[in-house]
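Note that one protein chain of the assembly has been removed; the remaining protein chains are unaltered in position.
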């Protein structure tokens, strides 16, 4: 299973910024391309008051800061240059994380979606939408809101695909800043299937692909969860992607690049389950030869060797 | 607003050491100079049993370890070479952090100040004093002690300036080792002004400049707090500096370099408030091209581009 997409973690919640300029990003897109990545997904167009493009709407309505660079434009242009598809991640007001309520996200993104499509929709690299609010079975109430957002994205852009990347409420689903490393009441596979079937049913037609984060369950649980995910995706007419996390959730430093062996286990489980595509969170910090985390460059090399071994089979 | 001063974080409380020798420090002073830094401030001359110069007094009285290198001498010499001013940070016994009581700091620093001035006062780079114990409104009882220390520093050295770098008891004032990221009972601006006016009144004449740490409040609160700080500094006859923190307080890894956009917001707020000088905590880990944190080198590059854009205006 080859990784063919990556998030671009701008604006970041919890991963320290690398302070790259256009030159570094251009070089990074080339590194991505060299290992077969054809899709880049900007994880969110803004988070609270920080935004990725000079949105008149968000500055006026929410007091967002004027961004020093138009990252949306830059990423779209680099995607054109490197022949990739760019997915636009919706604005995240932060209220959802605080309240579990998507009202603010619907209100703000109604304008953002129109503004962005008008301003950037002409780029041939504009390939789709990412509904950036993460859900798990705990936030089922959000389904209707996701449906609304997905339909608006698709409607305005002539049907460009929209996807979500939820998390499985599993063992390792603890807050990033917490000092605990696991969680007792992990969700069982049956509950997972029952509750997610409801969610999938609710968003069908509005969401084209679902890319579950693969880092919240243990490695020997992957096959069981992945099989169910693929079955549900097929049943409700969605593509089944995996979000192969390239950071290590098992370590006290939150977060550094994952051990290659762990990534391989996860990719091979996705392959066995017949998944359609693998994307990762995320290349530039955790897999790039120019990452500030030098372990990432070694992961890149191990991954390249792995690709080579696949091709020789 | 240009950063013209930096702390030298030796001995460190909470930032892992880079293990640099004289060669690396020499090179780092050159990197500082290249972006306009003319002031280096040794954050403390010792912390508990670790000390920066071979103080007979501290070794005999407090059981401090014999330091492998005389950092005070080295920094003073490098400051001469690179034409900078060096500020000496007082000894920190650690008792203050445990008890909020400055008695031990007064006792020990009475000797340290004399010893240091006798030993190093002849260096032409010896430019001032840093009262290294951090205060906030919670430690108002410490005011009298600060006054004593400041007056002694100035007295022994023919009036060389002394400064403090307190923290605002704001949203993000949580312990470095804590897993929480914010704090409910943040101080309001009015309380801040009332309580700090008392403190400023108490230390006037003994403290020449106050450099509030700028990282404990949210970015949209900067203008309001900075305006009050400048007003108070003017009223009580002090210089108003900003301590522009170059590490990111918003991330689970404590601490890596800040995103340039955030630094810029803080520097521009300081400029709008008419601040006299910007110093940073600190260049060598968080902004230096040779930092072990490679994000720092990129921050350096972004900052240089910013300086260039200011000059072109």
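Miscellaneous remarks
Just so it is clear, A and B label the chains in written order, and each chain counts residues from 1 on its own.
Operating definition for what follows: a residue touches a chain if its C-beta (ideal position, glycine included) is under 8 Å from a C-beta of that chain, and two chains touch if they have at least 3 such contacts.
All of these numbers come straight from a predicted model, not from anything done at the bench.
Considering the full assembly, A:257 is the residue among A:5, A:161 or A:257 that touches the omitted chain. The chain that is not drawn here is touched, among residues B:49, B:110, B:204 or B:272, by B:49. One chain is missing from the display, and on subunit A it is touched by residues 179-181, 219-220, 248, 251-253, 256-261, 264-265, 293-295, 298-299, 301-302, 305. Even with one chain removed from view, subunit B keeps its contact list with that chain: residues 12, 14-21, 24, 49-50, 63, 65, 67-68, 176-179, 253-255, 291-292, 294.
Following the convention adopted for this analysis, only the chains that are shown with their structure count from here on.
Work out the mean CA point of subunit A and of subunit B, and you get 39 Å between them.
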